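Apart from one protein chain that is not included, each protein chain of the complex appears where it belongs.
Let's look at chain A:
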Amino acid sequence: MDIFSFVNFFLLPGVVQGSIYALGAIGITLIYAIMRYGHFAHGDLATFGAFTALFVAGLLGLSPYAALPVAVVVAALLAIAIDWLFYAHLRRMPKIITTIASFGVALMLRSVVQIIWGVDTTSYTRGISRPENWFGIRVKPHELVTLLVVIGLVIALHLFLTRNKWGKAMRAMSDNPDLALLSGIDNNKVIAMTWVIAGGLCAASGFFLGLNTELRSLMGWNILLPTFAAAILGGVGRIEGAIVGGLVVGVTEELSVLVIPSEYKMLSSFAILLVVLLLRPTGLFRGKIL
């Protein structure tokens, strides 16, 4: 196999897929860092975001890219609403209860999507878009956009967490919630902020998943496992870990076809998860121990 087909058909799809996982994994890791539970409704929130973009694009006749910001805002608001409705009163209880509640929320979200938009597979744009050839490297325009937007979002998030007052408050609360409370940080505001960021990124991951393939009601649920694998691989609670984890999982899945039969492709994210939990339970970037 020459280097171009390796890059075109194995590495590049892996990186695009990985950056979609990374967007979801950042949300999962952020929620774990601040609130200390695994959020299983994340995949279905991504589905909701993707379909919202479809709805907005169809309603206003916009290009799907223009609908993305709207979907991000709607999903962020929905995330706050879900927290307020279902998770807020469980906050003082053992975290496992909230984790299980998030499963219930996942089922509800999926049903809402299925009721509103049906179960048929759809897509943002009709037709076939053939990749452009850049000196042998074949990239599709929407793959390029995916990568650029993901990089942009990650830089913005990094600046927010290190420069902004609220970002610093979030990090403080992640380190020690009681101490943060004593220093005058409003926990509820930080939690709402977390949901805005996690929900917004989640909608973006769903949107890009839909843009690169198709939209279907189980799309988010299907990427939940690799997304969790990415968050755990990077070290739960570490943003940079989630990004690296997402890329590693995405690329490994695509490369796995070279060594194992393709019907076991799914296995690779399970395998990564198992190996990490066995050898380095804190993840690559020394996250908070699960």
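To be clear about the criterion, a residue touches a chain if its C-beta (ideal position, glycine included) is under 8 Å from a C-beta of that chain, and two chains touch if they have at least 3 such contacts; residues count from 1.
By our rule, contacts and distances are computed from a predicted model.
K.L.:
I want to check something: the complex is missing a chain, and I'd like its UniProt protein name from "Heme exporter protein B", "Twin-arginine translocation pathway signal protein", "ABC transporter substrate-binding protein" or "Pyruvate dehydrogenase E1 component beta subunit".
P.N.:
"ABC transporter substrate-binding protein"
K.L.:
Going by the contact rule already stated, which one of A:R36, A:K95, A:K140 or A:R171 would touch the omitted chain in the full complex?
P.N.:
Final answer for the missing-chain contact: A:K140.
K.L.:
Which positions on chain A touch the chain that was left off?
P.N.:
Those residues of chain A that touch the unshown chain are 5, 8-10, 13-14, 16-17, 20, 114, 119-123, 126-131, 138, 140, 209, 212-214, 216-219, 222-223, 253-255, 257-258, 261-263, 265-266.
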